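The complex appears here minus one protein chain, its other protein chains still in place.
Moving on to subunit A:
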Amino acid sequence: MESKESKKMVFVTVGTTSFDALVRAVDSPQVRDELSSKGYTHLLIQMGRGSYFPSKFSGEDGSLAVDYFTFSPSIADHLKSASLIISHAGSGSIFETLRLGKPLIVVVNEDLMDNHQSELAEELADRKHLFCANPQTLHQIISNMNLDSLVPYPPGDSVPVAKLINRFFGFPDD
């Protein structure tokens, strides 16, 4: 089963809403060629409530195999089996991916009215935990990215906040 061993999947997730600009970007020949040349064999897209449907490819001719679905109860399995994740900028999927230690490209949705989400993606990109792109620059980011330059994300800890609340009431630390 050599084909299975050499399977390198890219998983794209838009979260609970829609992000057609991202689906359109990963569906473009530019991005698909770039992923193919980087050695990726499969592209799986979670497209949410979007109205743009990407084209499916079986990948039998050696090109990038493309498949998509709308929603799945558990995205965790897809994240685990992927070699590269391209995600919307929601904090949920960002931290879920970083905890798995997988390479991540966050694509910021510039159509959102309250676009505070880019703050987090840019900060984490500055700290080299992930790459940050927008739908227009995605193919450049893929072509220029060096996965070895990424720094593992040290997981956060909610105990100090619990201690702060405890101290306020005079409760001893557990």
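Everything that follows uses one rule, which is that a residue touches a chain if its C-beta (ideal position, glycine included) is under 8 Å from a C-beta of that chain, and two chains touch if they have at least 3 such contacts; residues count from 1.
The criterion applied here is as follows: contacts and distances are computed from a predicted model.
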Hidden subunit of the complex - UniProt protein name among "F-ATPase gamma subunit", "UDP-N-acetylglucosamine transferase subunit ALG14", "Ribosomal RNA-processing protein 7 homolog A" or "N(6)-L-threonylcarbamoyladenine synthase": "UDP-N-acetylglucosamine transferase subunit ALG14"
Selected residue (touches chain absent from view) among A:54, A:90 or A:135: A:90
Residues of subunit A in contact with the chain not shown: 15-16, 90-92, 95, 116-117, 119-120, 122-123, 155-171, 174
